[in-house]
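Every protein chain of the complex appears in place save one, which is left out.
And then chain A:
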Amino acid sequence: MSIALEHVNYIYSPGTAYEKHALKDVSFEIGQGQFVGIIGHTGSGKSTLIQHLNGLIRATSGKVLYDGQNIYDEGYDMRKLRSQVGLVFQYPEYQLFEADVLSDVCFGPKNQGLSQEECEKNAREALELVGFPEKYYRQSPFELSGGQKRRAAIAGILAMHPKVLVLDEPTAGLDPKGRDEILDQIEHLHRETGMTVVLVSHSMEDIAKYVERIIVMNRGEKMLDGTPREVFAHYRELEKVGLAAPQVTYVMHDLKERGFPVSADATTIEEAADEIMRSFHD
């Protein structure tokens, strides 16, 4: 189950004063089971980009291939695509509408045509996966805390058993504890189910720890694409476009410049600590 973009361009409101070239010749492929981070400054085109992945917006030119098949082909089953590529929007809690959490999570499976029992089974599983406490299942989604609402909304997508999970800034507006919990849960999910996960964020710090590959977007173009280590090696260029490598990258570079025998490519605090310890032992 791979998703590939080939030379995708997208232009908002072409031919008017509001015309905006949001994506410029973007190509990449995401393989089955990858954990990918898409990073970019506000307005770099990341949200536009991910809406192409499940066919919610149609590229002005270029192709989107899901499993080798062009999704813009005539008669392509978009609804099936949408249930296989689950897209969690930014602030997904604003899409909750049902009287209680469980029925809201059932909305997706119900649209897939499952029976009431199956819907509920899937919904319970999904809620459990995101760590949503069972005592709130029958509560109105509008009475929950921010973090719980977000979990319920993510469960609403997971209940459809997607093969690919795309999350647009899943931690926006959460406190540090809520942020870590959600990200840990997503990583856990990735490990347990082998699902392909695409995580969109504007914070390097957030995703460096989790993803195996980072795609950096800048002004609608793909700027960098590689492992966190490769991407953060370009930390000077990242700064120029208003992004930054994780703080630990800077610490390690500083140490190296001042003559400590460390290598500067650590991307997480744990790696950096190991590297420093190693340099002392040598």
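Everything below uses one rule, namely that contacts are C-beta pairs under 8 Å (C-beta built on N, C-alpha and C of every residue); 3 or more make two chains touch, one makes a residue touch a chain; residues count from 1.
Criterion: contacts and distances are computed from a predicted model.
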item: From "Energy-coupling factor transporter transmembrane protein EcfT", "NADH-ubiquinone oxidoreductase chain 49kDa", "Fe-S cluster assembly protein SufB" or "Chemotaxis protein CheA", the hidden chain's UniProt protein name; value: "Energy-coupling factor transporter transmembrane protein EcfT"
item: Contact residue for the chain not shown (choose from A:F28, A:Y72 or A:F107); value: A:F107
item: Options A:Q34, A:N54 or A:T249, residue touching the unrepresented chain; value: A:N54
item: Touch criterion as defined above, residue of A:S44, A:S83 or A:N122 at the omitted chain; value: A:S83
item: Hidden partner interface residues of chain A, rising order; value: 13, 15-17, 51, 54, 56, 79, 82-83, 86-89, 92, 94-97, 107-108, 111-112, 142, 156-157, 160
